[in-house]
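So the structure is just underneath, and the comments pick up after that.
Every protein chain but one is kept in place in this view of the complex.
Right after this comes subunit A.
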Amino acid sequence: MQAGKPYGLFYYTCMTMIMSGCLEPYAPPDADTGVDILVVEGFLDHGRSAASVRLTRAIALAATETPSPEENAKVTIEESDGPTITLTADTIAGSYRASDLTIDPDKQYRLHITTQQGSEYVSDYENVYPTPDIDSVTWHGTAAGTTVYASTHDATGNGRYYLWDYVETYEYRSTYAPGYQIQRGEVVPLREEDYVNRCWATKPATSILLHSTKNLGVDAMLDYPLVFMPVRSIKLSIRYSILVKLKVVSEKHYAFWQQLKNTTENIGGLFDPMPSQVVGNVHNIRDAREPVLGYFGAGELREKRIFIKHDELPEELQRVTPKPQGCEIDTVLLGLIKALPDKTYLIYPVGANGPGTAGGYTTAMPICMDCRVQGGVTKRPDFWN
C-alpha cells in the first residue's frame, strides 16, 4: 500500500471478494460410487484410409485407477448401402483398428458395436467431411510468455466447423543429474543408458479447442491461439514440439464438443450455462434410454508439427525454469547410506579420500533427480532429431 491511499487495503479486500470470491475444494456426495456406462471414441479417417475405435467404461468420480477398457467386442463400420468394415482389437486394450480401407466420401458411415455381454450399439450415419491443410503453425513470444498459433483456410468455404487438437512433447532435465544409485545396499555408478536426468514428456491438449467460421465472411482462421506457455515454463526449458491436429466436423459433431466443453470447462458460475448430459450419436439398439457417451465421426485428420528451441526464444524469455520446491542438496554420510531405501539416486560423492573412497554422497528429493517423476520418459521419441 502506498502512502496517501489509506483505504486501499479495504477496497482491495472488498473488490477482491466481489470479483474473485473464495474458492474451496468440494467433494460431491456420491463421488465414490461409479456408473457403468459405455464410452465410445471413434473416427473413420478418409485421409489415412483407416479407422480407430476406443471403447472404455466410465468410472467413479473419486476413482484413481484408469477407466477399464471394453475388450472382446465385435466392432464394425457400416457403409450406407455398402460393405461392412470389421475392426480388429489392437495391442492397447479396448482399442480396435482397421487400415487400407476404401472409403467413399460421398457415402455415409456408421459404427456398430456388440459387446462381450451381448449389448448392441449403433451410431447415427455420418458424412465424411474433407479437411483443408493446416496452413501454418507459428509462435510468438512476449514478456509474459510464448503462444502457439495455427492458421487454416478452406477455399471451398465448406469447412466452417473446426475441431483443433494437439499433442505436446518437450524435453527437460531434472534439477540434478544423479550419477549413482543404491542397489541392494551398495552404491553403484549409473550406466549411461540408465541416466534419469533427461526426459521427454508427452501431453494431450487440456482443453477443447473448437472454432466455427460460420459467422465470418471468409472461411479462414488466422493465428488461432492454441497454447500459451508462461515465461520459465518447463516446456520450453530445452526444446519443445507440438503436433497440431485439425478436423472439419459436422455441425452436430461440433455441437457435441461444444457441449462437452461447456459442461467440463465453463461450469458452475451462476452466469454459466447449466450442465447437462452430453448426448453423443451412439445408442443402444434395444434401449434408447441407456446413456452412451462419446461420438463416432468420419472425415480427415490433418497434422502439422513444429519445434521450438529454448535458444530461439526472444532474449526476455530465455530464463531458467525454477527448481521444484524443496530441491536442496543433502549430504548423506557413508555410514548412513545403508539406511536409505533401495534404488535411491545419489548425485556425486563428497569428502573423497582418494579414488574409490568417499566420505558420503549428495542426494536430493526424487523429483529433483529423477525427471520421470514429473511425467516424462527417458526414451527419446522417434521424431526427435
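The rule is simple: contacts are C-beta pairs under 8 Å (C-beta built on N, C-alpha and C of every residue); 3 or more make two chains touch, one makes a residue touch a chain; residues count from 1.
Here is the rule we use: contacts and distances are computed from a predicted model.
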Listed names "Outer membrane receptor proteins, mostly Fe transport", "Heme exporter protein D", "RNA polymerase sigma24 factor" or "LLM class flavin-dependent oxidoreductase", matching UniProt entry of the absent chain: "Outer membrane receptor proteins, mostly Fe transport"
Chain not shown: contacting residue from A:Ala205, A:Cys327 or A:Met365: A:Ala205
Given A:Gly294, A:Gly360 or A:Gly376, the one touching the chain that is not displayed: A:Gly294
Contact residue for the chain not shown (choose from A:Ser237, A:Asn262 or A:Thr378): A:Asn262
Touch with the omitted chain, as defined above, among A:Thr91, A:Gln117, A:Thr156 or A:Gln277: A:Gln277
Missing-chain contacts mapped onto subunit A: 5, 7-8, 10-31, 34-35, 37, 39, 41, 56-61, 63, 66-67, 165, 204-206, 208, 215-218, 220, 222-223, 225, 251, 255, 258-260, 262-265, 267-279, 288-289, 291, 293-294
